[in-house]
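Every protein chain of the complex appears in place save one, which is left out.
In order of appearance the chains are A, B and C, and numbering begins at 1 in each one.
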Amino acid sequence: MRKITFSEATLEAMREEMRRDDRIFIMGEDIVRQGGIFGQFKGLSEEFGIEKVLDTPITETAIIGAAIGASLAGMRPVADMHFADFMGVSMDEIFNQMAKIRYMFGGQTTVPMVIRAPDGLIRSAAAQHSQSIEAWFNNIPGIKVVTPSNPADAKGLLKAALRSDDPIIYFENKDLFRQIGEVPEDEEYLVPIGKAKIVKEGTDVTIVSYSIMMQKALEAAEILEAEGISVEVIDLITLSPFDEVTVIESVKKTNRLLIAHEAVKIGGLGGEVAAVVAEKALDYLDAPIMRVGAKFTPVPFSPTLEEAYRPKTKEIVDGIKSMFK
Amino acid sequence: MRKITFSEATLEAMREEMRRDDRIFIMGEDIVRQGGIFGQFKGLSEEFGIEKVLDTPITETAIIGAAIGASLAGMRPVADMHFADFMGVSMDEIFNQMAKIRYMFGGQTTVPMVIRAPDGLIRSAAAQHSQSIEAWFNNIPGIKVVTPSNPADAKGLLKAALRSDDPIIYFENKDLFRQIGEVPEDEEYLVPIGKAKIVKEGTDVTIVSYSIMMQKALEAAEILEAEGISVEVIDLITLSPFDEVTVIESVKKTNRLLIAHEAVKIGGLGGEVAAVVAEKALDYLDAPIMRVGAKFTPVPFSPTLEEAYRPKTKEIVDGIKSMFK
Amino acid sequence: MSKELYASFYETMFKIRTFEKRIEEFSMKGEIPGFVHLYIGEEAIAAGVCANLTKSDYIQSTHRGHGHTIAKGASVDKMMAELFGKRTGYCKGKGGSMHIADFSVGMLGANGIVGGGYTLATGAALAEKIKKTNNVSVVFFGDGASNRGTFHEALNMAAVWKLPIVFVCENNEWASTTPYLTTTSVKDIADRAVGYGIPGVIVDGNDVVKVYEESGKAIERARRGEGPSIVEMKTYRIKGHFVGDPEMYRTEEEVQKRFEANDPIKRFESKVISEGFLSENEIKKIQETVINEIDAAVQFAFDSPFPAEYELYEDLYVD
Partner (left out) sequence: MSKELYASFYETMFKIRTFEKRIEEFSMKGEIPGFVHLYIGEEAIAAGVCANLTKSDYIQSTHRGHGHTIAKGASVDKMMAELFGKRTGYCKGKGGSMHIADFSVGMLGANGIVGGGYTLATGAALAEKIKKTNNVSVVFFGDGASNRGTFHEALNMAAVWKLPIVFVCENNEWASTTPYLTTTSVKDIADRAVGYGIPGVIVDGNDVVKVYEESGKAIERARRGEGPSIVEMKTYRIKGHFVGDPEMYRTEEEVQKRFEANDPIKRFESKVISEGFLSENEIKKIQETVINEIDAAVQFAFDSPFPAEYELYEDLYVD
């Protein structure tokens, strides 16, 4: 299969879906002339015109608000957040409007929109440009949250999001944008929302992960396999509401669980996954549920500190080894 | 001891601390003439003047931002959010500024401020005026989050918050404001931040709860005791970072855990508590960790639906009983 | 202006007033749950503005949204049922007063978040521009709401993209318990239009004809693709901020004086009668029809069932 970057994969998804459905349009900062900081919108303004590919003022509140309003008026907007860190600016629109409109108006309308939110650590971007904040949204009914871990999923998942009638937050890791991988050319290649994927089967322990952390999960699995521990690796893909069944079935088989994400460990999504398992599959557990995530501090700037902050493959490996002691 | 309302208890805390420290001032909507929707600021503008008790424009962003700026300039501001639901409006200021300033500037300054945020269900206030959103902040290093469950703690905890040099979010349940209880007159009565409180000792199961849900926790405990189950009840009080030690010690003793809060169960704070225990005390558990919280929907308006949404004493009782089957 | 138009102004205003009085009564008695904000005294604004709109135009409302909803053509039956929390209401009992909406007539929702509607209305206008229709979007907002950051972001966006939208300020001099001049840096909110290079006009908001005409100009301008305007309606909040407000911040006397001098319905009544547009009899007849309609709505609400517990989980996700 031909190989393209994660960034190109998202671009392809946008292009195919915008050709297919003329209700889709996109708004954000610096997408017309620059094509997005990560090249993820390159060429879209040329193909679809600046009526459909809009450079907005620096107003995340209005970007999300206008996307909501446009979705109520029959369009299918995509709102680019530039950096996930800026979602705080539009948090009211996200949680009090976007998430609730369909429900609080008794199902009178749908809110078919996608928020694209590049997240994660990237080369000392520091406290306000490096965060992963997906956990907040698990506590907010009415939103679906998804995130791909590789170029193929980036395409298929974005396409699925663009076809969904629910409001969706699509987190895309900034460091993944330049990664290369095989991506199907099939225009009907969709990654289903709501389903986790068993990326690697195993029998001794389950690692649940997503986004860029999947690479460390798989790296850790390889190291552990070499030492005789058989690891099952699950890519969550949909973070909210997440696929409990796949996780629980796996843990029932392996009897051990570690959850890994780049976001801060405490208060992170790993807590929810752990809690679900501790409620629904406790009897199957042969070891403590472990979590690996970033340290409990804002993201520091200096490379040495950023490295100390970042969750590591070794932590996954050590965590799992400790389960067998 | 004399009895006063929860609302009066917070008022007393404000009054005493404002007399004691003239760097404290307060900003919010409708506090001068009305004294707050729940009477929690009554008389403050008369005593301290409208230079220190400020009616703001309807601008939650500026309220929080200005509180931060004033704290950098040596004051100790209190910012009232009217309803916790409006914190989304100032989320950027809360998580990108307030939580990070001390850290990202290398400890050059402190950010001594308190956000007061009335939360929870109250008489069909519906989707945008009923929420409990404390879980978001557990994933944000740099903030402390506290919440009292009774008038005495309301006073002592607010006083402790007003004396702290860290930025603090003080959630206060709207339905608790009118509750009456004994409150110490001692001006040095402080509820320590960072410590959970064992409100009732027991040996068979631990209930971890906080805020208004403590009442149902205690109610459930009473019902269960009558049926021969000895229940330990912990009031978390500080929600972030929370007191792991007290919770873990209790579970090591009782071997069973249920966490109850009024916030939506999924993605709620209960998940973090469960995860910590499933990591650090798994071997001590004789039953699944259970959580009781609101259903996974926005808060509905109609009384019948609001009731269906609300977490109940019975769920705690049934949950715990199921642990003994 | 035609007799029919005048009759319809009267009918709309009187319907809103009658609706609100019943709501006040049931809310006071606790039969209507939740927070309720009444539109009494401001009827001319909704009636006048919405008379310029069709069902394919949009409005975005506020926490004080009953008047807008009625004026945009919603059924008072389903409104009443919603306010009582019944399953036959517009939102199946999930919304209530602060979240009343009727998407079938382009009423995109009341909003419990002050200033929450600006950007949504701007997005609806953007959608119509992309679709190349000539529908417009109107957003109502209070003097208090004019200080929210969303006001600025939406106006700048609407102006720079020349969107078909009109920003209608209902300056009723109060934001809850706070006189607007103590928290608002300009006397006339219309002045803020300068910051966006768009027109800003001031209108007597208790004169339904003036409201109709002036908002009509701004709406037509928007329809022609010439972009947004601010239209500031000067009015006064007659009732407490919400039903049950102890109103410790002003005297009953003060309010009554303002109301008696300036009740938009009374003013219009004398005008149409003295100018010969409608007879007293015709007015009576409108009144009777409206009262019957509201009575029927109350009955409908009473007779309707509350939602069942299982309905809690409906209407969350589509897929």
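Please note the rule applied: contacts are C-beta pairs under 8 Å (C-beta built on N, C-alpha and C of every residue); 3 or more make two chains touch, one makes a residue touch a chain.
Being a predicted model, the structure only gives us computed values, none of them experimental.
Undergrad: Need the list of shown chains touched by the one chain that isn't shown.
TA: By the stated touch criterion, the chain not on view contacts A, B, C.
Undergrad: Of C:V168, C:I198, C:V231 or C:L312, which residue touches the hidden chain?
TA: Checking the options C:V168, C:I198, C:V231 or C:L312, the one contacting the hidden chain is C:I198.
Undergrad: Out of C:R148, C:R221, C:K234 or C:R258, which is the one that touches the chain we can't see?
TA: Residue touching the chain left out of view: C:R148.
Undergrad: Looking at the whole complex, which of C:N156, C:S215, C:N262 or C:S304 touches the chain that is not displayed?
TA: Of all options in C:N156, C:S215, C:N262 or C:S304, contact with the hidden chain holds for C:N156.
Undergrad: Of B:M18, B:V78, B:M104 or B:L162, which residue touches the hidden chain?
TA: B:M104
Undergrad: So which bits of subunit B touch the chain we can't see?
TA: The missing chain touches subunit B at positions 25, 51-52, 54, 56-57, 59, 61-62, 64-75, 77, 92-93, 96-97, 101-110, 141-142, 144, 164-166, 193-194.
Undergrad: Kindly note down the residues of subunit C that lie in touch with the hidden chain.
TA: The list for subunit C reads 147-153, 155-157, 159-160, 182-187, 191-192, 194-198.
Undergrad: List every residue of subunit A that touches the chain not included in the displayed model.
TA: These residues touch the chain not displayed: 29-30, 32-34, 55-59, 61-62, 85-86, 89, 123-129, 295-298, 300-305, 307-309.
Just so it is clear, only the chains that are shown with their structure count from here on.
Undergrad: Select the chain at the greatest separation from subunit A, using centres from the mean of Cα atoms.
TA: In terms of C-alpha centroids, the chain at the greatest distance from subunit A is C.
Undergrad: Averaging over Cα atoms per chain, report the distance between subunit B and subunit C in Å.
TA: Whole-Å distance between the two chain centres: 36.
Undergrad: Which integer distance in Å separates the CA centroid of subunit A from that of subunit B?
TA: 30
Undergrad: When you check subunit A against every other chain, which residues touch at least two of them?
TA: 92-93, 96, 103-104, 141-142, in rising order.
Undergrad: Of all residues in subunit C, which are in touch with two or more distinct other chains?
TA: In subunit C, the residues touching two or more other chains are 91, 93-95, 99, 111-113, 149, 316.
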